[in-house]
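A protein chain is absent from this complex, but the other protein chains hold their places.
In this document, chain identifiers A, B and C correspond to the written order of the chains, with residue numbering beginning at 1 in each.
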Amino acid sequence: MLKEYKKLKLIKKTGKKSLSIIKVKKLEIGGDKIILIAGPCAIESEKQLDKIAKELSKSGVKLLRGGAYKPRTNPYDFQGLGEKGLKILKKIADKYGMATVTEVMDTKDVELVSKYADILQIGTRNMQNFALLKAVGKTKKPILLKRGMGSTIEEFLSSAEYIMKEGNSNVILCERGIRTFEDNTRNTLSLATVPTVKTLSHLPIIVDPSHSTGEVELITPMSKAAIACGADGLMIEVHTNPKHALSDGYQSILPKEFKNLTEEIKPIIKAVNKTLQ
Amino acid sequence: MLKEYKKLKLIKKTGKKSLSIIKVKKLEIGGDKIILIAGPCAIESEKQLDKIAKELSKSGVKLLRGGAYKPRTNPYDFQGLGEKGLKILKKIADKYGMATVTEVMDTKDVELVSKYADILQIGTRNMQNFALLKAVGKTKKPILLKRGMGSTIEEFLSSAEYIMKEGNSNVILCERGIRTFEDNTRNTLSLATVPTVKTLSHLPIIVDPSHSTGEVELITPMSKAAIACGADGLMIEVHTNPKHALSDGYQSILPKEFKNLTEEIKPIIKAVNKTLQ
Amino acid sequence: MLKEYKKLKLIKKTGKKSLSIIKVKKLEIGGDKIILIAGPCAIESEKQLDKIAKELSKSGVKLLRGGAYKPRTNPYDFQGLGEKGLKILKKIADKYGMATVTEVMDTKDVELVSKYADILQIGTRNMQNFALLKAVGKTKKPILLKRGMGSTIEEFLSSAEYIMKEGNSNVILCERGIRTFEDNTRNTLSLATVPTVKTLSHLPIIVDPSHSTGEVELITPMSKAAIACGADGLMIEVHTNPKHALSDGYQSILPKEFKNLTEEIKPIIKAVNKTLQ
Partner (left out) sequence: MLKEYKKLKLIKKTGKKSLSIIKVKKLEIGGDKIILIAGPCAIESEKQLDKIAKELSKSGVKLLRGGAYKPRTNPYDFQGLGEKGLKILKKIADKYGMATVTEVMDTKDVELVSKYADILQIGTRNMQNFALLKAVGKTKKPILLKRGMGSTIEEFLSSAEYIMKEGNSNVILCERGIRTFEDNTRNTLSLATVPTVKTLSHLPIIVDPSHSTGEVELITPMSKAAIACGADGLMIEVHTNPKHALSDGYQSILPKEFKNLTEEIKPIIKAVNKTLQ
């Protein structure tokens, strides 16, 4: 089945140089540099994001995440601040010289979100929202495509191809865990996805240890494992007050925990001959 | 967790009379009448649909399915005829006095599809496309909501609530199988979903034995099982030439096989004190 | 892969008459008669089993279940009464003219359990305990083989073949649910297993709605569905005091609920042209 991919735009060509490097401002995703993406699940207020971003900036984070449109299971849960959130994200990121990534959930919002964000995220629930994939494929923005929690690798790569077919080759994949019978973690982090994708495709792939485990104490060890098996970066939820976060607080780590994480992964980054940008 | 649902619009009230019955033309979905929905996976041409609908009409089918917008894993596969397909669907359905159901995949298309179809289908890949759920929730059309292949029942019902919250209570649920390790069927048909949903909610639920098994020889026995445990109807893929179907032919049955199926389920329908409409 | 089965002893030959009927005293499992197996999860005392069996006998049950050796996840939980339990099972079954089925967990116990029970059960955790399969294959006893909760149908049938290869063709299969991401039921009852097994093999297959759902209110509807799609019988946990049962009480139904169940399944049994024995 995977052999059929050979005709696709995402398929790996011979030679290491053919690997894609996606550029976002001065950052490079997909080469020998590791990218760290951090920030809160949801943007709650300017004050909240400023506080978090300030700390993350001190830890060297150059790419800030934060949701303005939140895909929540329950329609009565906090749905995000919308455009107001996008403006806060841009303002705070500019203040600390960071680039940004945020989720877009509707074809109608693609243009608006593109005005404020440096990278457009397609969330796990929309991995096979083909109308949305086509819409972001028509922009020039880098796209962070999260794997569907119930999707195979073939489907994951095919969704990347939907974006690329429209002319946008700046696709960054993100493994975020799959649905299994395991009940001790929120999802099952399937790290073999990383070298599998690297074997088949020239696209970069990062790992989200926050959503895949849902357990604060597992985030650092799984971050180390992700980099060891070839991931190009990590996306981690950080909050200054996890207990009162409006979304997914239980899996968010504190800025000081994040700082420790960056120290712990450095020897692994060095061991795989990469550098932290 | 499910107890929290008690505040939701979809939650079951005491007494059988509180069960929702969704009306589509003269048809009723959700009471003591069983609905059979049949047709090809994709609308391929007027001739193809006419041929299939003619046969189905003879077997008593009053609700015709057929996809004009097809959510395909691979972007290079047949994506459906679009509006042309919608026009064919309406024309053929009118010819045989049938009602219609067809999938809508993009918020931009909701108005257009509503012009032609009697029921709007939200497919398994879009079960948590919340922008789309909100958009169809703003119409008056009955919505057929298919369960996400990697979604829990809580998520399934919460997605129904997204639609109802916008003012549209005409939601019909559809169990279509989930992703598991089983490799002998396309998906695993989780029939316990039917009585579980009936316990929690007043909404009707039908079963799709075609997608859930992907095996022609399993469609009739699983149709019988679905009705026995309380399903309000069935949605079945029928094609006059399965081998040359443009989508999912391998799981489509022939019109004469469908006719046999209708005969085989009649004693079960009677055994559960329902009638075939 | 399934085609390779054609050389196996379990593979279906042409013609309905080739279907195996397993005889247990005057009972027949696998033909046009439906078998009901009922009883407590664990044999707790003679008094407990007598009370339950008396009620079940009134409801027409002719095959009594009860565990003397219990495979418990936690080593500190009640492990069963052992031989004392076997003696109680035989005594009570004789009193009410019933046949018996009970689990054997160790090759060393096969001879002992065979002395007391009419059918030897291989539990889900031992479905691929090949030493045990070979050991029971050397007896003449009918074997009730439960599907492993993480096993494919190919593995399930191959385990039956292990028994048959040793000379014992009296194998009764039992679908009891599989491990999936679903969290509203204890397991996911995969009913498509029933017609799949019937297509491939001449062996009878029954369904266990108690373990597969773990929810009292789902047992009757899933029993109806099981018979509708071709199951040869049901195995159901019944207890007179579920709240104080030493094992799995939460999924046990009361004798009066069991009686209602037998009434509810009768029309379905008739609809599939079978009779309740």
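By definition in this document, a residue touches a chain if its C-beta (ideal position, glycine included) is under 8 Å from a C-beta of that chain, and two chains touch if they have at least 3 such contacts.
This one's a predicted model, so the numbers in the text were calculated from it and none came from an experiment.
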{"item": "Omitted-chain contact residue, chosen from C:66, C:148 or C:195", "value": "C:148"}
{"item": "Selected from B:77, B:94 or B:183 as touching the chain missing from the view", "value": "B:183"}
{"item": "Residue among A:98, A:222, A:236 or A:261 that touches the chain left out of view", "value": "A:222"}
{"item": "Listed residues A:22, A:160, A:189 or A:235, member touching the removed chain", "value": "A:189"}
{"item": "For chain B, residues in touch with the removed chain", "value": "150, 179-181, 183"}
{"item": "Interface with the unshown chain - residue positions in chain A", "value": "2, 150, 152-154, 178-185, 188-192, 194-196, 199, 212-213, 215, 217-218, 221-222, 224-230, 267-268, 270-272"}
{"item": "Interface residues of chain C (partner: the chain not displayed)", "value": "71-76, 105-109, 125-126, 128-132, 148-151, 154-155, 158, 161-162, 165, 178-179"}
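Throughout what follows, only the chains that are shown with their structure count from here on.
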{"item": "Chain centre separation in whole Å, for chain C relative to chain B (CA means)", "value": "34"}
{"item": "Residues within chain C bordering two or more other chains", "value": "150, 179-181, 183"}
